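Here the structure comes first, spelled out in structure tokens, and everything after it is commentary.
Only one protein chain is missing; all other protein chains are in place.
By written order: A and B. Residues from 1 in each chain.
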Amino acid sequence: MPEPPYEHDGAIAGTGFGGAMDLATSEAETLEKTPGGPEGTGPAGKPRSLWSDAWRDLRRNPVFIVSALVILFLVFISLWPSAIASGNPLSCDLAKAQEGSQPGHPFGFDGQGCDVYTRTVYGARKSVTVGVCATVGVALLGSVLGGLAGFFGGVWDSVLSRITDVFFAIPVVLGGLVLLSVVTSNTVWPVIGFMVLLGWPQISRIARGSVITAKQNDYVQAARALGASNSRMLLRHIAPNAVAPVIVVATIALGTYIALEATLSYLGVGLKPPSVSWGIDISAASPYIRNAPHALLWPSGALAVTVLAFIMLGDAVRDALDPKLR
Amino acid sequence: MLLEVRDLHVEFRTRDGVAKAVNGVTYGVDAGETLAVLGESGSGKSVTAQAIMGILDMPPGRIAGGEILFQGQDLLKLKEEERRKIRGAGMAMIFQDALSSLNPVLTVGDQLGEMFTVHRGMSRKDARAKAVELMDRVRIPAAKERVRQYPHQFSGGMRQRIMIAMALALEPALIIADEPTTALDVTVQAQVMDLLAELQREYRIGLILITHDLGVVADVADRIAVMYAGRIVESAPVHDIYKAPAHPYTRGLLESIPRLDQKGQELYAIKGLPPNLLHIPPGCPFHPRCPMARDVCRTDVPPLYEVSPTRGSACHFWRECLDDYDG
């Protein structure tokens, strides 16, 4: 598929993983007018770098603070789950199956009589691991491939564009089912590998686009005219400008990867018991939904809050980095 | 007077505070008269125009005081529906960038005809005929065929003619043209300006011409109002101003025009930047940039002194300014 006729905030371009990038590029909060109203700005402010400016904005943004705190907390309990949950997620007592909340077990018990609180706390680790590793992999692979294609153009660019088209044409969940159904290993790595395999085109398109935009900047043209080498131009002039959109989209994608892991586990091809993961627990709880809805609600809630936190963080970072909105 | 603006104040709420875009502007236009409003961007000239038309974004904009009398009635006291009926029919506006100001997905015929179907209740067919007539009027060749085309299919000059045709459609008493030629190639600027001036004379329209181009002004304007930081700093018949400006800012503007007889000399530029509308300097707002500024300028806001019955200047030292102009 060739480029869309013109980019409408990329809404069409990437619906890869649950359309993470639509969210990343579509919204715009332009509530403030510049001083002087429609006629334009008054005197220009002091020049500041994009990043320090963004950071100044982020520090004041309550959405950013809340989502960052949630994420820090998640990282903390994935590293040291025992700090807030003393039990063992795998020690279950069938006699207590489906029982509700009781002292020492605030979230009650699931269908196997496992403590839902403990399992929900311990479930964070797999989700965060999958999310972080998949995002890092996707971001690295996608931005290197996309960046090079955008920079050098020509045949490589066309070939890469066709390859991304191929990956976009395969429904994500379906691809996951096909690929992961034959995997017997019960670790996070096949899931991560799959996400990197199907996720990189999304980032590569964005990286490609922003490299092409950056390449056309006057100062890059000037650097080229002055005889800067390719590698120097890429590293010094283009990469710093192209990296912001990648970071934004990757942050939001992180949330969607976590959701995807849970979805695959729900379908029985992601992580499998005895792994402890929210997806597995939600899946396991769904048959008992009538009698023990709490076993479904707590891990679902944890999952939703996690995904929400990453999406909102990405949203906030995007608002802060988008110079159009200044 | 066809239109009288009296002591108009407009503010914008921004996240850094209140920007005072217009601070007590007073000017007027008669039928058949052309008033040129001059000033840098941010001087409040467009905001005043938008307030007259009633197309300010509110919020963040807010009219903080003043009157806008149009054919004797204060527009600010009218209901929105009454004002809407005046827009287009009683007064019309021509914008700077015709490409973005015309709807990209509707044909120019639809956009012109809309004036007649909405305001005059005409049928679509009659409105279409009127649209062709208007396009002929502004000398767009092959109007009958081109009426079905979209704005992007016209050249810049032709698009601005369509904007003029649209403004002219219902023969309004007042037209506000906001930098109508700035976005055009130099070669077509004169054509479009001449057309506008010609139609204005023919229909005896009161024209407010907003511009920062003094060259255009000399040819077509009757009076000039110079704005700075949301105030009128000088207001005078056009010849008086060109003969000798009575405000150092006007003088700066005139001296920054390149002139053939000063070839080789350094071009004059007003030093400094326009004021930040969030923090307009006390006293005369121009004093930080004024070569004539003295202590009184830093403390006292100059009123619009009467230089002559038809002329005013908001400079404490307008007399000096007049006297030592050698242009």
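Criterion: a contact is a pair of C-beta atoms (placed from the backbone, for glycine too) under 8 Å apart; a residue touches a chain by one contact, two chains touch by 3 or more.
Everything that follows uses one rule, which is that contacts and distances are computed from a predicted model.
Among the names given as "Cytochrome c oxidase assembly protein CtaG", "ABC transporter permease", "Nitrogen fixation protein NifU" or "Ribulose bisphosphate carboxylase large chain", UniProt records the absent chain under the name "ABC transporter permease".
The chain that is not drawn here is touched, among residues B:Ser100, B:Ser155 or B:Thr299, by B:Ser100. Screening B:Val18, B:Ala31 or B:Ile55 for touch with the missing chain picks out B:Ile55.
Of the listed positions B:Leu2, B:Ala51, B:Ile86 or B:Leu304, the one in contact with the omitted chain in the full complex is B:Ile86. The chain not displayed touches chain B at residues 53, 55, 57, 84-89, 92-93, 95, 97, 100-106, 114-115, 118-119, 150, 152, 166. Where chain A meets the missing chain, the touching residues are 1-2, 4-6, 8-9, 11-12, 15, 18-19, 22-23, 26-28, 30-31, 162-163, 165-167, 169-175, 177-179, 181-182, 255, 259-260, 262-263, 266-267, 282, 286, 289-290, 293, 296-297, 300, 303-305, 307-308, 311-312.
Operating definition for what follows: only the chains that are shown with their structure count from here on.
Chain geometry summary: the mean Cα position of chain A and that of chain B are 50 Å apart.
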